[in-house]
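The complex appears here without one of its protein chains, the remainder shown in place.
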């Protein structure tokens, strides 16, 4: 049983790094802002002081080189965790990621233990180059693992597994989750990469989600419950490797599939899941599987332009009801109960400007 | 009617660039090797002499900066065509491609007319970082167009359209097609981006292909014909935008779908097409749509390791027959007629080492 | 070039500095209202360089900048209303609300844009310069960059290319010693000057105090002459300082990431606005009245622009459909 110890995901990530730094005395933790007063949204605060300047350090704005450095360290058996405050910045490092890190083990039979933390921005006017969800890029590259935690508890166990995985792991954190709270054991624990998590059990429809969308999905399912729609909700946890066997089981049970994906619509990982579903569960499908993705549009900055931009519990409810042909009036009535928050912040405590 | 004028795709690309350079007197053509004696597999030969050093030039090995330069040129209305001898090298330029080129029009309402030629290596021991097919990455990014010609005729018309398109266009050339020959009119002609091409008309199954795989598909269809399987073969020509309406029509007719994709299996554009097919043509599908992709493995270098690595007409025939439940013995007999070529070169004229 | 640092020109510089300063202060003052919902990097303290540069360039010269672009935009003559609308995410914004504070442009005055990825705008600026050269115009491209941006490989690649092709680009590096909270110490070799580095790459370069309009004036004059003579790019490094936090409206020296003495020296003793205003007032006391009346005008312009932004409508979402140019 999990004890009651509510902490934020930022804190649970910090704990995971600390446990790892203690377990592996040679492991490094670096990246722009790692040692600064804000400590990457609080996730790296205190590390430099505890583990020393040799192991925890700030770096120049040279994303590509510093990715390559972690490959060199890995060749010599030194693990590293490298943080980037936005996924978008990491586009500068695609050569080292794809041509070096992802392929070194294949080519040279030498494990490269790197964990690359990428934070995905959202809201508060982040705009076109501070909020990209490009996880499907990473999942397309053989040799990489891609982890997308949805809560503080998972983040700790998944990050520990990522750090001690002998492969390059892309660990994607949605910025809106850093302040989300769950009960997190103090001790170390590992959550297997490649295994999904059943969040809710139901019979009417399978919903697949990951990262922040799991929070919206859970919210949606509460309302759907009131409409007598019980959902089999699976949180992917890792999108590469994909836990296909659990998804398959669920689809066979419900015969209906909705995949949520924060990436752009075209070329999303959602489509890959739907391909698999169609290919392997064709006879079980009662209706065409569907997906909700972000549109094929860069994120605009304006508060006025982002109002309908994100997938929220409302869109999920709407989509499920459409798929299952529910009574529209009923849904509307249910939804109108819900208080309106500002759509570009996760809660009233959330403050810009960064 | 197309006149008989057989030339290679390398030549037809060269012609397209020349036509464009004449039409638009300010347009530039650059990239590593553009002016060298080999002229990027023959595609840029003679250009410097005809259009001058100001407009046609070699550059330092600085892929990211030179992509940004083309954005700056585009802002001032100067078109450019930038060539990269391998797609893999272009991974260095993802920041400028995704964060600048793809988003400039969205953000600033200013068209950026760049054509980026990426050559995809294959065979002759290219190995892990000289043969990557990452077109699905580009198709995932809003604002980019992605063109993948399958023959000399298409290449000319598509390249002209790409160059005069006001958007950044990724023009992907499979190296094995450069020496492929078709009848190509001397004059200029444009092939619309976003429109596919019906290569064969049939009723039993829809096959979707692009680039070099179209050649293999055509080959496969010849054999399938002998087995009384007539195929509706669609060459995508451009994968972004995708010509969904034509694909849809075909699926409704045949009820069966096989998508060929030279990219890695997971997160392929093939899955996106299959998602659309399932979502919009569910009731027409007689069987689950299927795809053939390259495996989720980097390309190995060894002749011995690549033997079964690529999708050839044989795999296509095998897959179609499996989907349509044909007689296996018959297929084997048919296939054994075919003379064996070395699998790591497109034909006996093809020579390494680069 | 025949430009002198006459009283008239000093006043021109002062006006721009003052306008930028006041605009930024008004933004800071109102940020708490949560109507400007985007990351916002203020230029307070760093106004002297773009203001002085404005004497040497016209709207046919093209400038590009990064995340901290307000001062560069305004000094180039960028439309104040459109900037404030953009920061407010409004339809009248210079990027129609799509980009926010980090995406400013004004085509009418040759301000081509700003980008939010460090170093990202540098090669684009070189491309602008190359097109100017190819079109055989006498203008130049201006690339604003910070001391952090020079750490990105693309800076090095871009500078190398600009030198080879003798591209008319003026690199303006505002070295404020910090990249977010990180001091130069953890990012660059000790005692290596950025302008010397640029020289090592092969570019003409120079350095001066970026809060001293007179020194800036001299250096820019020389650099612009050099570029206009067709010899290629010039790299100017200016030491300067931001007064407030990296991103956002507040002061943050309480966090102690910058030495107290350093901040005191730059903020209290070397403030560029104080410096130029004092010079004018001391040397030409008769001008005090004029300055005061100008201040009123400028403040009025700002407050009416600010109100305009506040009451402007949000953009229609159909503009989001424009993903491809036609």
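Each chain carries a letter (A, B and C) given by its place in the written order, and its residues are counted from 1.
We adopt the following convention: contacts are C-beta pairs under 8 Å (C-beta built on N, C-alpha and C of every residue); 3 or more make two chains touch, one makes a residue touch a chain.
Please read all numbers here as calculations on a predicted model, not as lab measurements.
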So which of the visible chains would the left-out chain be touching? A, B, C
Sort through B:58, B:230 or B:315 and give me the one touching the missing partner chain. B:58
Contact residue for the chain not shown (choose from A:7, A:78 or A:326): A:78
Among C:91, C:186, C:291 or C:325, exactly one should touch the missing chain; which is it? C:186
Tell me which stretches of subunit C touch the chain missing from the display. 151-157, 160, 163-164, 186-189, 192, 196-202
Please give every residue of subunit B in contact with the chain that is not shown. 32-33, 35-38, 57-65, 88-89, 91-92, 124-130, 295-298, 300-305, 307-309, 344, 352-354
Absent-chain interface residues of subunit A come out as 26, 28, 54, 59-60, 62, 64-78, 95-96, 99-100, 104-112, 142-143, 145, 166-167
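As a working rule, only the chains that are shown with their structure count from here on.
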With chain centres set to the mean of the C-alpha atoms, which chain is at the far end from subunit A? C
Min distance from chain CA centroid to global CA centroid: chain A
Roughly how far is subunit A from subunit C, going centre to centre by Cα mean, in whole Å? 36
When the centre of a chain is set as the mean of its C-alpha atoms, what distance in Å lies between subunit B and subunit C? 43
Contacts with two or more other chains occur in subunit B at residues 64, 95, 99, 106-107, 142-143
Sequence positions of subunit C contacting 2 or more other chains: 95, 98-99, 103, 115, 117, 120, 153-154, 323
